[in-house]
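All protein chains of the complex are present and in place, except for one that has been dropped.
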Amino acid sequence: MKLKPLSLVLATLAVLGLLWAPFLIVGAPREPTMGFVQKIFYFHVPCAWVCFLSAFVCAFGAIAYLFRDAEWGERLAASSAELTVVFGLCTLVTGPLWARKAWGHWWEWDVRLTLTLLLWMIFIAYLFARRYGGPGGKKLAAGLAIFGAANVPLIYLSVSIWRSIHPKTSVVPTLDPGMRPAFWVSFLTFTILYFVLLEARVALERARASLDALYLEAEDRGLFDGDPV
Amino acid sequence: MTPAVVADGVYQAYGRQPALRGVSLSLAAGQATALLGPNGAGKSTLLRILSTLERASRGTVQWSGREADAETRASIGLVAHESLCYADLSARENLTFFGTLYGVADPAARATQLLARVALDAAADRAARTYSRGMLQRLALARALVHSPRLLLLDEPLTGLDRQGTQLVIDLLVEEKARGTSLLVVSHELLAIAPLCDRVLVLARGRIVKDEPLTATSDLARIYDEAVA
Partner (left out) sequence: MSYASWVMRLVWKDIVVELRRKELVYASIFFAGVVLLVFAFSFLGGERPTLDVAAGVLWVTVALTGTLGIGRAFEREREGDTWRALLLSPLPRTALYVGKLVSLCLLMSLVVATAAFGVGLLFGAPLADHLGGIALLLVLGVVGFSAIASLFAASLGRSRSRDLLLPLIVYPLVVPVLIAGARGTAGLLTGEDPALPAFWMRFLFVFDLIFVTLGLWTFEPLAASEG
């Protein structure tokens, strides 16, 4: 598979970022109350950001597919949905690890955690719908992505009002200036990594589509005659 | 006069399963065409595309020179595998309901007229679920005719009909043809439909392999056998 120059540059940047970030993270000042566990923050927050970014990219692709009949939209949406699930899982695993130390229990019905969990479930449903939805499965999944993205502000609002009658826990500590480089490098690295993975995944879908097309053409020209498939 | 329907290079595949590989046809008003072919030849897919239920992945279809819009849908009648009628409503209620949806001027009168024509007037007010297969088939035909379509698509219209019922349906279709309706009939009852049809199309493996005028009734089976062999 040939790589485009841009994806090559991005991939290199992502690798460099992944190599550099650990040093910055170790070097960043220790947070006084949470200590070492706070380091998860540099992983957790970028993951969450990419998870949401990916969800909206998916909805964008889904709109292009549903209303413009654009096959690229479907491929973009499907690839992005998978990445939403992957990064969502990373967020949901690192979140409780942090919460255990910060709040003393694994799970808290905090707005951001709840929203991430629901978004994650919606995109798992997307994958199910696309895989098992029968002939219209791709459209069904696209509709789900649009509804899911539209639902994000409503879930956020409803959960935050629901939780506001309970004691509040502060989630993100104000960022110490010494932590900033480590945080922003991680943040950028994850964002670039997302686009690298997305490009690779879309390329795979595209290859699969052209393989199907070639297969159909070969079949059409009688290449498989006498050998029914 | 513009043909009732013109298809050009209609191609449809489900994944790696091609159903139609470039079907082009033109059906004139007042013409009855037999669409024959072995199982899996793509007849049902073609009927779904010609009835606007499905859109071809490649190629174009035009109905009296129009795209698949509301007016087009109002000019098509379809008899499908299922009756397309509500089992809990009586024949009269079904016909009146669909007549209203199609904007028929006096749906009740039209229903009465059609019920008499398909010999269901005695059972007109019984729920359709109590009907025999043959009665249901006649009801399905009446439903497809309720709005006097210009294009009538029939998928196995003779299923479950006795000798008398078959004759009734054929007579009715001959009448429709004389009125200027274009008919496309999929059926395996070659002997029964032969007197009705002026033209034969044979579909095999997603392609039209034979397109001939039908001059003598006895030719139908011969044309089919030649085309498929």
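Each chain gets a letter, A and B, in the order it is written, and its residues are counted from 1.
Throughout what follows, contacts are C-beta pairs under 8 Å (C-beta built on N, C-alpha and C of every residue); 3 or more make two chains touch, one makes a residue touch a chain.
This one's a predicted model, so the numbers in the text were calculated from it and none came from an experiment.
Asks: Which listed residue, B:E93, B:D121 or B:E212, touches the chain dropped from view?
Replies: B:E93
Asks: Of A:P22, A:P96, A:G133 or A:P181, which residue touches the hidden chain?
Replies: The single option touching the absent chain is A:G133.
Asks: Touching the absent chain in the whole complex: find that residue among B:S83, B:T166 or B:S182.
Replies: Selected residue, touching the omitted chain: B:S83.
Asks: Out of B:T33, B:S51 or B:T181, point to the residue that touches the absent chain in the complete complex.
Replies: B:S51
Asks: Of A:S7, A:T94 or A:S158, which sits in contact with the chain we cannot see?
Replies: Among A:S7, A:T94 or A:S158, only A:S158 touches the chain that is not shown.
Asks: Which residues does chain A use to touch the chain missing from this display?
Replies: So the residues of chain A touching the missing chain come out as 66-67, 118, 121-122, 125, 128-129, 132-137, 139-140, 142-144, 146-148, 150-151, 154-155, 157-159, 161-162, 165.
Asks: Could I get the residues of chain B that touch the absent chain, sorted low to high?
Replies: Spelled out for chain B, the touching residues are 12, 14, 48, 51-55, 70-71, 73-74, 76, 78, 80-89, 93, 97-98, 100-103, 127-128, 143.
As a convention for this text, only the chains that are shown with their structure count from here on.
Asks: Centre to centre, by mean C-alpha position, how many angstrom separate chain A and chain B?
Replies: Measuring from centre to centre gives 49 Å for this pair.
Asks: Where on chain B is chain A touching in the complex?
Replies: Residues 13-16, 18, 21 of chain B touch chain A in their complex.
Asks: Considering only the defined contacts, which chain A positions touch chain B in the complex?
Replies: Answer in residue numbers: 135, 212, 215-216, 219-220, 229.
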